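On to chain A.
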Amino acid sequence: MVFSYYPGCTLRTRAKELDEKARKCAEALGITLEEIPDWQCCGGCYPVASDEIATRLSAVRALMAAKSEERPLVTLCSACHNVLKRTRHDLQTDETFRDRVNRYMGNDPVYAGEGEVIHFLEMLRDKVGFDTIRAAVKNPLTGRRIAAYYGCLLLRPSGVMAFDDPENPTVIEDFIRALGAESVAWSMRNECCGSYMALEDKGIVERKSGSVLANAKAQGADTVITACPLCLYNLQKFGGQDLPVVYFTELLYEALGL
Partner candidate 1 sequence: MQVNEEKFEPTIVAFCCNWCSYAGADLSGTNRLQYPANVKIIRVPCSCRVNPMFILRAFQRGADGVILCGCHPGDCHYTTGNYFTRRRMTLLFSMLEFLGIEKERTRLEWVSAAEGAKFAATMNDFVATVTKLGKNRRLEDLRCKK
Partner candidate 2 sequence: MEQNNLKETLLRISGVNPRKCMKCGKCSGTCPSYDEMEYHPHEFVSMVENGETEKLMASPSLYRCLTCFACVERCPRGVQPAKLIEAVRLAVIRQQGMNHLKPDQLPDMLDEDMPQQALVSAMRKFAK
């Protein structure tokens, strides 16, 4: 299977090794990720106001590039995923936005949000299948107690993201079990880590990430995995717990024995 791939800014620079590992994992599972040409940064966070058009254009371009290849667009970063999926939803449902975008970009025929956007996790769940992964695992992570951290961007708003149950998601837990580890039940997994506050007010992030990791630790986790580079940074740097936090693809890389 070949999918279009949108790496995003962070995975292209600071978190290069996460990107490399993800690609290697994908290949090991029989998937080729083809980077879309000339992609631009999605902007990091989705502009909520309905009159913000220009700030959503880079996402539109990425969507159109994938559409022209007629392949699903895979993202590895939750933030990119959130922006792309929500922009795609706007194109499908908000007539004013669709009109203005198409007129500005001079699209002919009109682009109305066709094509699929999936997160790497969705790709593993829906396209590869956790059973296939379970079979491909060479170093099962037996005995590990891993807590799945979703954060906000993967799940919310659930009506648009349609990723998983927003309050009781299971995809990362299923992923953890497929790798042979035990998943930890904890409920701070969909609470905010402090996000972009990392720049301005580290105190807030310390409090948010701190309470997240405290809950994971109290529930008996030995590792926390995330699907967002910013969550990863915040939890690692400000979590204040002696608890390893890793990207989900790192775990996959390890389990696949690469």
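Inclusion criterion for the candidates: all candidates are chains of the complex that A comes from, given by their letters.
In the analysis below, contacts are C-beta pairs under 8 Å (C-beta built on N, C-alpha and C of every residue); 3 or more make two chains touch, one makes a residue touch a chain; residues count from 1.
Everything quoted here is computed from the prediction, not taken from an experiment.
Among the candidates 1 or 2, the one that touches chain A within this complex is 2. Contact residues on chain A toward candidate 2 in their complex (touch as defined above): 8-10, 13-15, 41, 43-45, 47-52, 55, 77, 79, 152, 155-158, 166-167, 190-192, 194-201, 204, 208, 229-230, 232-233, 237.
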